[in-house]
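Structure first, then comments.
Missing here is one protein chain; the remaining ones are kept as they sit in the complex.
The chains carry the letters A, B and C, assigned in the order they are written, with residues numbered from 1 in each.
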Amino acid sequence: MDFRFSDEEEKLRAEVRDFCEKEPPETFPCEIEDEGYGFGGWSRAFTKRLGEKGWLAIAWPKEYGGLGRTIMERYVAAEELAYHRAPQYGHLFGDAVGAGIVTYGTEEQKKEFLPQMARGDILWATGLSEPGAGSDMLNTATRAVKDGDDYVLNGQKIWPTGAHLADWCLILARTDPDAPKARGLSTFLIDMRSPGVVVNPIIDMAGAESFAEIFLEDVRVPKRLLLGQENRGLPLVFGCLEGDRFWGRCLRHAGSKKDLEELVEYINQSSYDGRRLKDDQVLRDTLAEIAIELEVSRMLNYKAAWLLNQGASISWESSVVKVFADELGQRIAHVGLQVLGPEAQIRDNSRWARLRKRFTFLYNFNRGLSLAGGTSEIQRNTIALRGLGLPRS
Amino acid sequence: MDFRFSDEEEKLRAEVRDFCEKEPPETFPCEIEDEGYGFGGWSRAFTKRLGEKGWLAIAWPKEYGGLGRTIMERYVAAEELAYHRAPQYGHLFGDAVGAGIVTYGTEEQKKEFLPQMARGDILWATGLSEPGAGSDMLNTATRAVKDGDDYVLNGQKIWPTGAHLADWCLILARTDPDAPKARGLSTFLIDMRSPGVVVNPIIDMAGAESFAEIFLEDVRVPKRLLLGQENRGLPLVFGCLEGDRFWGRCLRHAGSKKDLEELVEYINQSSYDGRRLKDDQVLRDTLAEIAIELEVSRMLNYKAAWLLNQGASISWESSVVKVFADELGQRIAHVGLQVLGPEAQIRDNSRWARLRKRFTFLYNFNRGLSLAGGTSEIQRNTIALRGLGLPRS
Amino acid sequence: MDFSFSEEQEMLRKIARDFLATECPKDLVRQMARDEKGFTDDLWNKMAELGWMGLPVPEKYGGIEGSFLDVVVLLEEMGRGALPGPFFSSLLGTLAVLHFGSDRQKEDLLPKIARGDLVLTVAISEPGVGYQTSALQCEAVADGSDYVINGTKLLVENAHVADVVVCAVRTRDASGGQGTSLLLVDGKDPSISLTPLETIAGDKQFHVNFNGVRAPQSSVLGEVNKGHEYLEELLALGAVAKCAEMVGAAQAAMDLTTDYVKERVQFDHPIGSLQSIQHHCANMKIDLEGMRYITYLAAWKASEGLPFRKEAAMAKAWASDACIRITNLAHQCHGAIGFCEDHDLPLYSKRAKASEWAFGGARFHRQFVAQEIGL
Partner (left out) sequence: MDFSFSEEQEMLRKIARDFLATECPKDLVRQMARDEKGFTDDLWNKMAELGWMGLPVPEKYGGIEGSFLDVVVLLEEMGRGALPGPFFSSLLGTLAVLHFGSDRQKEDLLPKIARGDLVLTVAISEPGVGYQTSALQCEAVADGSDYVINGTKLLVENAHVADVVVCAVRTRDASGGQGTSLLLVDGKDPSISLTPLETIAGDKQFHVNFNGVRAPQSSVLGEVNKGHEYLEELLALGAVAKCAEMVGAAQAAMDLTTDYVKERVQFDHPIGSLQSIQHHCANMKIDLEGMRYITYLAAWKASEGLPFRKEAAMAKAWASDACIRITNLAHQCHGAIGFCEDHDLPLYSKRAKASEWAFGGARFHRQFVAQEIGL
């Protein structure tokens, strides 16, 4: 047992910290603001800069543009960036696609995509859910019909993060409508500029445009962009989702540490109703609890990262990471608003808005985290079935 | 809308209060101590005394020994007794059986049992659960076979409250093993002194002997003691359970009001770790929350009592009453121990035990309330299905 | 004991529900959240025709002379319909005039209010002060026959359309007398400056500066320097009124949810057949029942003229938390679709947050309850 990071990991962390101090992440333009996942906003410019540093593909093989280092090093870099609220939204979700290509891609696909991704030249979305297929992916209705050297795709996808800003998208579609539901699905790599692809951003209840819906009408996809085997898309997607659950949520503790620090500073400096907030025992107790939960979250995240680093499965561990991070994120936003009081409802840029209206935004946005990427209910099912071996219902 | 009690109800309440002051309930001997339901312990002597006052059968018809008054009056009397921690345990569960006899009993049964119950001469238990049939009553395995003018019962019942102290017991048994599970069950009124009945009390985790298991071996029950129609026992039992859920839990607010008052007094007089407890904002906030929840519980209880008083069904309302009361009872015990601190673990009669070890006992005992009489999960199913019309799974 | 509403109340409920379903569709509600004014004259005038602004106003002033409980019935439906606009804030001002105003003030204001011709609001909270009335700073100093008001109020609802602002101030007389008072201030006074605030619920709240606003002594509600008690009562009435609105909103969230989970099919079954969804819904229902009856208890006491502050505090403390729990579970049951800005659910969940704060949140009221139980 050893909870130290290795010298290499610490060295990389120091480099990243140094980078963040010299090139402050908040100075890069953002296409989507920090969405409360714990790892900042969406910035093509910043992603590109990370690509230049080689930090988008730390764990990929060198021959595909990676640094050939470990997943733990990749994690440490992301953690340090998250603490500095660097915008990682644009590329972090792409990790799942990248892992899919590394594992299931053809040599040609690896050569085509991975170096570009490593440079930050192309950003990805993941198009799985449909209006009639949310938790129930087996119900996927988007069709892909073979036609000569192409597949022709028709259908609709909903909720892919940043699809309106992404260059490429991983799409799950039904290739064999006659096979049992689970055995007729395939995954495709789709160029978002392909004719027939229409993307509309969705305005969420926090007022942000981070999700989108994708309409596919007779979209022709060359066969070489089939990822993995035909009709074997589902296991591939489940594998990717495991990573998606992890990379999408594993930085909560790092990003929210800053939130906690800001709340502590606010409490120490503020009064309400004529009383110093720092004398409020209930707030003190609540903030301490958040601090502890962030530490618990950190350990849960590290454990999953450690498993992933060894190439182990994190089927249910990633669900633990996600449930804990998402519900903690909601608690932090809730506590933030408790600290800030009634004035927290002001979400403009006036001097009356507290702590740059961040918590007000998070309060609304984080509502969605326990729904997106598999609801907390689905995650708990996974923990019960795969983590504890309980029988299926 | 009117949340006043009627003059008759207030008059009865005053009589009960007066009685409790003149004949303090704590001076009557108890066979089982206050079990945390909110309505005190089990005392045959006290039940008998209530019978003399006519208060065991307030709402029953006069011809069967009742007072012919309303259910609301019966409720008000019970509420006032509960606030004085009078031992009502011995007879309050019998209300469900009494209601069953009033509704489903033959004239002969009514004449035989109701006057005796009204006097407090006989106390009842209810034998429904079995080792293999807890939530799932359809699985009832106890058999009743017709043999001449008798039924012969064989089987085992578990968890009936006070069965080791009761004179009679309502027993659910399978009369037709070939019919669909729900249509082969019947209910019997069993004299606990019948040959072949063996009762063993069960020691629960609070150290109390309030439950029991009943073994039935070739117990002969005359046909006249079949309650309701043969093979129609299930709807009868469900009807009784509705009342059982209500009467078993509807006094939480009244009994626990005393608990809260004791905690407030304790806080106002005590220090721990060199600090006055009354200056502890977290405790103040927590106690206020309990006070509010008791008031919410009171209103939920009154609403169900009001419906019952009109002869309306309280199928899901009784589940709301039960879930809320049981979980509130657990919170109160938890909060009580938080207030009392580490010394609360002392549960002897020494001067170190706090508040007569009551909260320590309640903490253990109340654990069982969300399990007994239908688990909270089953109650929530009922609320969803019957209160909200959600589809069966 | 009677948990039912009267026939008249049930009729009022039905009329309100039907009216709002027709005249206040959710698209209008969303549009009004983005609109600068926040409501339409058309809707306001139609509500006035129904006599709603005059519901609590005595008949002799042109009102319907309904009870507070009648008002609660209406507010519940308004919460259910997510009604935008200044009805609620104007009602609070109306209640202040009704409860504390002189006959002359009533004669002057109530008929216009009842006709819908006069919009009121109340200005209490200030930067850094919510409803701890002893900590308020805004000041009115006697100067001749006027008071001169200076100070800042924050989170004043619908100040942009208020003809009269009921303003809580510290008063100071030339004779040395001081205390808290409620003043009726002309909402259009040029010495008042308004800044709109963008808020979580899209309601119209303002930062209001009083820059030497003059109000005659006749504008004092009730006795001067005795306003502390008035203010506490007004806040308690406001809290109960807000609870009523929240009960309606929570009921709407509950209904949206049960409808959705009965229809939404995943894994070949409606998700409402899944036990986790059923238990979420059951928990919503338990909380809804709880907030409903604790609210009715406080409302009934207020309506009957009985002491009701403790019950108001209990209701607001409970409802503030319960309504958040209910809308949270509603979101959890709806999945991603309820997270879209153009879905109806966020209308309720965002208002639940604003309502939690209005007239004091759960902890604020629990502090009062703690005292009431002897701590």
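The rule we apply is simple: a residue touches a chain if its C-beta (ideal position, glycine included) is under 8 Å from a C-beta of that chain, and two chains touch if they have at least 3 such contacts.
This one's a predicted model, so the numbers in the text were calculated from it and none came from an experiment.
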* To do: Using the contact definition given at the top, list the shown chains touched by the missing chain.
  => A, B, C
* Check the options B:3, B:42, B:246 or B:363 and report the residue that touches the missing chain. => B:363
* Structure fact -> Contacting the left-out chain: of B:55, B:113 or B:159, that is B:159
* Structure fact -> Note that chain C touches the absent chain at residues 274-276, 279
* Asked: Of the residues in chain A, which ones touch the absent chain?
  -> 1-6, 9, 72, 260-261, 264-265, 267-268, 278, 284-285, 287-289, 291-293, 295-296, 299-300, 302-303, 305-307, 309, 320, 323-324, 377, 379-381, 383-385, 387-393
* **Interface with the unshown chain - residue positions in chain B** => 129, 132-136, 138-139, 158-159, 202-205, 207, 211, 270-274, 282, 330, 337-338, 341-348, 350, 352, 360, 363-364, 367-368, 370-372, 375-377, 380
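To be clear about the criterion, only the chains that are shown with their structure count from here on.
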* Taking each chain's C-alpha mean as its centre, the one farthest from chain A -> B
* Could you please state the distance in Å, as a whole number, between where the Cα atoms of chain A are centred and where those of chain C are centred? => 39
* Sequence positions of chain B contacting 2 or more other chains -> 285
* Asked: What positions in chain C touch 2 or more of the other chains?
  -> 274, 277, 363
